[in-house]
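For this view, one protein chain was removed and the others were kept in their places.
Each chain carries a letter (A and B) given by its place in the written order, and its residues are counted from 1.
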C-alpha cells in the first residue's frame, strides 16, 4: 500500500547519500527526457514525493507491454516499482493469487480513492463483453469501476491507446481504446507495440516526481517522448536527404546503412523515442538493425498499408486502377468517337455549296 | 557452437574520423566547443545528456575516442558505480552512471571545472561532522 513517507525520507532511511540521490535524480531526468538543468527541480520534487498507489489492468493484449516494462532498467524496475510506487494490483503478475488479488485491487481503490494511478494495457471489446473477462467481470465494467476513483489513467501500449491489433480491420471484437470509454479523467497514451520500457517508467517517474502528468500531444502522448518523428531523429536521415536508399534488404545500400524509406519505413509518420532511447538497454533499435519502422506507436498502424511498401504508395491497387481506367476510357472514347463521326456526317450532309451569286443575292 | 558473446563485433566505420558515416558527431563537438567558450568566458557550466542524441552505430565510441582521456578519473560508489573522468580537453568531463545490476543508466558530457556530483555534498558534510563529533565524544567518554 502507498505509505505516507516521502521519497527523500525513504531513501535516507536506506542509507542513500546525497550524492546517490543526485545520481538518482540525474538518471531520472535523463529517463524523463528532461534537460539536465532540471536536476535540481527534480531533486526538490523527489525529496517531497510520496509513493503513489498503482493499479494495473490488462485487457485484450499480448502481455508484450508488461514484458517491456519488466525489462526497463533505468532506474531498475524493481527499485521503481517496489521503492517508489506501490504496485497494488497487476493481474498478469498476480494471476496465481486469484481472489486475493481482486481483494487487493478493491482495497487499493478504496484506500486511495481519487488518488491512485490506473495503468491499462490492452483494448476493450464492446461487441460482446464475454470476449474478455477477468474474475468474471467484463473489461468494460472493470475499467469503468476502477477508473472512477483514479487520479489519472496511463494507457500503456497501442491497444490501450488506440485499439491496436484487436481493432485492426475487421475488428471482430469491437475493440476500442480506453479514451473511448473514459472521458472524464486525464489519460496519457503511452503508445507503441510495445512501448519503449524507459518511456513507460519515464511517465510513471514524471507522475511520481511532479504529481502531475507531462505535457501531451494531440494523441494524448507525452511530448517529451513523442514530440518528434522517428524520421527527424533518425541517424540515417542524412542518407534520405542525399537521396541514398537501400533498394533491397541485401544490397550495397543496405550494407552501408542507407535510408530504408523505399523498404517501407514508416519513420516519417511515426512519433516515438526509439531513435534516442533505443531498445534492449540501449543496444539498438529497428532501423539500426536494418529494418524499417513499422509505425507501431501510431493509430491504426496495422491497416496503414504494407509494412514493406513505401509510405507514399496508396493502400489500393494503383496499377489495376490505371489499367481498368484506361480500358474504360478507351471504350468510352470509342463510343464518343462514333457519336462524333455521326455528327460530322450529318454536318457534311447538310453542307450546301454556296456560290458568289448566292452571296450577292443575300446582300 | 560458438557463444554469441565470443563472436567479435566489428564496427564497419573506423573511429578517428570526426565525420563517420552520418556526420552526427560533428554538431556535438561544436556544441561542446561553444560550451567550453561559455565556461571560459562566463564560468557557465553545461551538461549534455547523450541519451537525447540520435547516435548511429559507432558514433558514441567515435565521440569518446575523439575526446580522449585526461588526467583525472574518479569512481563513485553510490547506488551502483559511476565513472567520472576528464577528457583530453580539460573542462570536458564524461560522466557515466551505472545501476546495481551494472547497467548504464546515464551518459553525460559535463563542461565544467568539476562535475557537481564529485564534490562532497553540503548535507553529507554536515552529517559527517556530526558523526565524527559523536565518535570523538564516545571515545572521550
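Keep this in mind: a residue touches a chain if its C-beta (ideal position, glycine included) is under 8 Å from a C-beta of that chain, and two chains touch if they have at least 3 such contacts.
One rule holds for everything that comes next: contacts and distances are computed from a predicted model.
Asker: According to its UniProt entry, is the unseen chain "4Fe-4S dicluster containing protein", "Molybdenum transport system permease", "Chemotaxis protein CheW" or "Nitrate reductase"?
Answerer: Going by its UniProt entry, the chain not pictured is "Nitrate reductase".
Asker: In the complete complex, the chain left out here touches which of the visible ones?
Answerer: Touch partners of the hidden chain, whole complex considered, are A.
Asker: Have a look at A:135, A:212, A:289 or A:318 and name the one touching the chain we're not showing.
Answerer: Counting the whole complex, the residue in contact with the absent chain is A:318.
Asker: Pick from A:100, A:135, A:289 or A:328: which residue touches the chain that isn't shown?
Answerer: Per the contact definition at the top, the residue touching the missing chain is A:328.
Asker: So which bits of chain A touch the chain we can't see?
Answerer: 161-163, 177, 179-180, 189, 217-220, 229, 232, 240-243, 245, 261-262, 268-269, 271, 298-300, 303-305, 309-316, 318-319, 321-322, 324-326, 328-330, 332-334, 336-337, 340-341, 344
Keep this in mind: only the chains that are shown with their structure count from here on.
Asker: On a C-alpha centroid basis, what's the spacing between chain A and chain B, in Å?
Answerer: Between these chains, centre-to-centre, one finds 33 Å.
Asker: For the complex, give me every residue of chain A touching chain B.
Answerer: Answer in residue numbers: 16-20, 22-24, 26-27, 29-31, 33, 35-37, 39, 73-76, 79, 233-239, 256-257, 275-277, 281-282, 284, 288.
Asker: Over in the complex, which chain B residues touch chain A? Could you list them?
Answerer: 12, 21-24, 47-49, 51-57, 59, 76, 78-79, 82, 95, 97, 99-101, 103-106, 108, 116-117, 121-124
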